[in-house]
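The other protein chains are all here in position, but one chain of the complex has been omitted.
Each chain carries a letter (A, B and C) given by its place in the written order, and its residues are counted from 1.
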Amino acid sequence: MAAFVTTRKVLFQHCDPAGIVFYPRYFEMINSVVEEWFEDVLGHSFASLHMDQKKGVPTAGISVDFRAPSRLGEVLTFTLTPGPLGRSRIPCRIEAHGGEQLRLEGALTLVYVDGVTLKSETLPAALAARIEQP
Amino acid sequence: MAAFVTTRKVLFQHCDPAGIVFYPRYFEMINSVVEEWFEDVLGHSFASLHMDQKKGVPTAGISVDFRAPSRLGEVLTFTLTPGPLGRSRIPCRIEAHGGEQLRLEGALTLVYVDGVTLKSETLPAALAARIEQP
Amino acid sequence: MAAFVTTRKVLFQHCDPAGIVFYPRYFEMINSVVEEWFEDVLGHSFASLHMDQKKGVPTAGISVDFRAPSRLGEVLTFTLTPGPLGRSRIPCRIEAHGGEQLRLEGALTLVYVDGVTLKSETLPAALAARIEQP
Partner (left out) sequence: MAAFVTTRKVLFQHCDPAGIVFYPRYFEMINSVVEEWFEDVLGHSFASLHMDQKKGVPTAGISVDFRAPSRLGEVLTFTLTPGPLGRSRIPCRIEAHGGEQLRLEGALTLVYVDGVTLKSETLPAALAARIEQP
């Protein structure tokens, strides 16, 4: 399985009175990284997934350790690495670096669900294959 | 150590196109619960902590499992329960219920730091005593 | 027409690296004031409006002047005052004070729309009557 790497710039809107990223904003960044991965690598934009296919991939759980603060103007490199797929679950490792320095690391689990009932469904084979491609 | 219980209403701004709480907004709610606990129970408002004392209590790590979705208009009951304190660390359990249903559960660790250097400092005895009061 | 008055506390999540409210957060506060007014005064919670009735009241335009900064921990008093109703439009004045000091003032227009087509519809007489009650 291939790691997905992308960057996010720390904007004014991400920072708190201490001048560092307010941690809930990291989760907005992480969600946008997942969104970009789905669109650019997996071939399922969130627009098509939610609007056309009426499916969703909500986050069932997430665990993150913040190793060092990130400051306004920095460019963070996010690395998302999927792990062994479950029936409906997509476990991922997540990391972000600022330069060489680790800023956060953790794991999250996405679940493929019906967009109306929000019940989990078996991952479509084509989507699973895309996630598992090396 | 006493659990801190408070409520948050699910507002329009918390909800995503699926009509449920977008998970980064839960972290904004959790942060506001910590903020309310510090002000109302521990006697250290974030304003006095950050502005007057030049200290901070950033979140060093957080892990949350989302057990069921929450919808617009619901009132969620958050329960924050501190655990055994470290030198500078305040570990807490966090849960939120909608009615009887568990919506999320997890744990987070706050660290008492200098507001300028962001380096950890020993928890002041008075603050530790407030957290540990039954 | 009666003014609606409520308060919002300036939380950590509202503040920027300058230690003052980041102005997009004021619009989240204003939206939540409108939401509270609909539920508590007009008898149309956003949950019932959006989920049950499949209607919406998006903001068609808003203009705000920020008169003085607001800081972490302050309690702001918001005053929302509806003006003469249009067919589908609800014009409102908005102000926020911190103590005696004016922090922001402006105007916004809500439009009553179908929740699916997003096209404007005539305000239901019962809702209009509620807005116009003295």
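By definition in this document, a contact is a pair of C-beta atoms (placed from the backbone, for glycine too) under 8 Å apart; a residue touches a chain by one contact, two chains touch by 3 or more.
Only a predicted model underlies this, so the values are computations on that prediction, with no experimental measurement involved.
Q: On chain B, where is the contact patch with the chain that was removed from view?
A: Chain B touches the missing chain through residues 12-13, 15-19, 22, 24, 72.
Q: Going by the touch rule given at the top, which residues of chain A touch the chain that is not shown?
A: Per the touch rule, chain A residues meeting the hidden chain are 11-13, 19, 28, 31-32, 35, 39, 45-48, 50-51, 71-74.
Q: On chain C, what residues meet the omitted chain?
A: 17-18, 20, 22-25, 27-28, 31, 50, 56, 58-66, 69, 106, 115, 118
Simple rule for what comes next: only the chains that are shown with their structure count from here on.
Q: Are the interface residues of chain A and chain C largely the same numbers on each copy, more than half shared, or largely different?
A: On the two sides of the chain C and chain A interface, the residue numbers are mostly the same, over half being shared.
Q: Centroid from C-alpha atoms only, then distance chain A to chain B, rounded to Å. What do you get?
A: For chain A versus chain B, the centre distance works out to 23 Å.
Q: What whole-number Å value describes the gap between the mean CA coordinates of chain A and chain C?
A: Roughly 33 Å separates the two chain centres.
Q: Among the residues of chain B, which ones contact at least 2 other chains?
A: 28, 31, 50
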